[in-house]
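Removed from the display is one protein chain of the complex; every other protein chain stays in position.
Letters A, B and C mark the chains as written, and numbering starts fresh at 1 in each.
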Amino acid sequence: MPLLDSLHVALELEIPSDVRYIERVVEVVTHQVSRLAYHPRQVTLNLPVALTEALSNAILRGNADVTQRRVRIRCDVNRERVILEVVDEGSGFDLLACMQDPTSPENLVREDGRGLFLMAHLMDRVESFTNHGNVVRMTLHRHD
Amino acid sequence: MPLLDSLHVALELEIPSDVRYIERVVEVVTHQVSRLAYHPRQVTLNLPVALTEALSNAILRGNADVTQRRVRIRCDVNRERVILEVVDEGSGFDLLACMQDPTSPENLVREDGRGLFLMAHLMDRVESFTNHGNVVRMTLHRHD
Amino acid sequence: MSFAMQKNGEVVVVDVAGQLIVGNRQELKQKVLDELEKGERKFLIDFSQTGYIDSSGLGVLVSLSKKIREQGGELRLSNLNDDLKTLFELTKLDTLFQITDTRERALQSF
Partner (left out) sequence: MSFAMQKNGEVVVVDVAGQLIVGNRQELKQKVLDELEKGERKFLIDFSQTGYIDSSGLGVLVSLSKKIREQGGELRLSNLNDDLKTLFELTKLDTLFQITDTRERALQSF
């Protein structure tokens, strides 16, 4: 379908640091992606879970749960891939150093520490860098 | 609703010069706008009709109905206004000079000549200029 | 989009389902002209299932109304929703056409 193949959507929004916004942000983003005929599972599993993790880390870690601090979300999607960026006001963190293996026997029964792991496993690529804030960028390629 | 208030969506797509694409382009664009809670009438009347006019002029006039020539569509929308740009490969035209009054007694029974008039009356602003092609830019402010 | 036609007494009723725009107006024009050719003279175009109409859709209606009148026939329109009414008022085409609220009233008025 040539029309969808040429479609490119870029979306930006901003929320206060309040976890109650997460679900609505996820709805806005996944709705966009689903319109580009991504695989249903990418729309119902990979994207919502990875984005929820990035948002809750931005709110609770990066912005230390201070409501006034803003979280910015960018979504850039075409028929090839979707790139999500979540930007918080924190000073950044070392993605690789912070990533743990929650499946190891000692970690399996822990309550926390699965966020970055899920992001890494549900998305094709996860990066973190600072650029006017701490940016977490995640990329997922479309499949039908 | 702070989330929608901060939302900004930019959309780009491209079609061959074939009027059968118009309806789908209109659907893609109006869907985006409706998600930002524009007035139903803006979504069902102003935008679809004005965009259809701009697209058919781009296809039939600007691109002289030559299928291979492309029409690019950009839509930039937030809670304040939507800006639509339709770009064809023609050399441009003089918007004011081409606009007629289809309501005058002599024009009322003519079959053509209502396109630019409808665009001007259904949108808040219509401009035409050249910038890598002939650009028709239309702006509409949201009301609830 | 589709143009369903049916005969109601002496009147040919056309239902415009979906958009009436540059991509399909020619189909409507041809269908109506074919009936005119066959001798039909009373036409009602009903818009209860119509989405939006563009300038070339309006143009086809103007052109059909002229051709039908030239053959001593009549064209009426019914069931314009608020969006379509606005479109006809903007272009003053509401002064050119016989527009009726309901299909029933339109049928009786011939």
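Here are some notes:
Convention: contacts are C-beta pairs under 8 Å (C-beta built on N, C-alpha and C of every residue); 3 or more make two chains touch, one makes a residue touch a chain.
No experiment lies behind these values; they were computed from the predicted model shown.
Here the chain not displayed is in touch, across the complete complex, with A. Interface note for the absent chain: among A:22, A:75 or A:123, the touching residue is A:22. Looking at subunit A, the residues touching the absent chain are 19-20, 22-23, 41, 44-45, 48-49, 52-53, 56, 60, 102-103, 108-115, 117-118, 121-122.
Everything below uses one rule, namely that only the chains that are shown with their structure count from here on.
Relative to subunit B, the most remote chain by averaged C-alpha coordinates is A. Between the CA-based centres of subunit A and subunit C the separation comes to 52 Å, rounded to the whole angstrom. The residues of subunit B never reach two or more other chains; the list is empty. For subunit C, the set of residues that touch two or more other chains is empty.
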